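A protein chain is absent from this complex, but the other protein chains hold their places.
Take a look at subunit A:
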Amino acid sequence: MVKLKSNDDKEFEVEEAAVIQSEMIKNMIEDGCATSVIPLPNIDSKTLIKVIEYLNKHINMGKAAETGEEDDLKEFDEQFVNMGWEELFDVIMAANYLNIHELMELCCQSAADRLKNKSVRAVREMLKITNDLTEEEEQEIINDAPWAFEGPEIDDTVN
């Protein structure tokens, strides 16, 4: 078992088989630096719980294909990314820090899927992006590729 500590001082015990999906921790274990608790100063307990949930489900990914659990795993992944934007970004940042490639892919893909085909207005609202472009600058971008701003697939709803 490996002990992980979140930035709000909560400790979590995780099986080594699960935690080595993180390249960062795998390297630490290999280098013998993981004898006691591993502090994770960038990750809060709420996010760490999510990450551990993912790691536990994805132990022995290779075996899933043999035992026919692929669909189960797919369903888990779909459910897993069903979270708010802020939470999603927290998990992405944690996955990036811990270097968990599969989790990073899953969450970035989810973010991209939510963003694609959205209108500019919808994305601004979803991600709370402040528009710092002047009207002229914005018009110039639109004039460059007006076709990118038209089309039946463009979705103005916020979710």
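The rule is short, and it goes like this: a contact is a pair of C-beta atoms (placed from the backbone, for glycine too) under 8 Å apart; a residue touches a chain by one contact, two chains touch by 3 or more; residues count from 1.
Throughout what follows, contacts and distances are computed from a predicted model.
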* For the complex's missing chain, which UniProt name, "F-box domain-containing protein", "F-box protein At1g47790", "S-phase kinase-associated protein 1" or "E3 ubiquitin ligase complex SCF subunit"? -> "F-box domain-containing protein"
* Which of A:D8, A:E53 or A:E140 sits in contact with the chain that's absent? -> A:E140
* Asked: If the missing chain were put back, which residues of subunit A would it touch?
  -> 85-86, 89, 92-93, 96, 104, 108-109, 111-113, 115-120, 123-124, 127-133, 137-138, 140-142, 144-145, 147-149, 151, 154
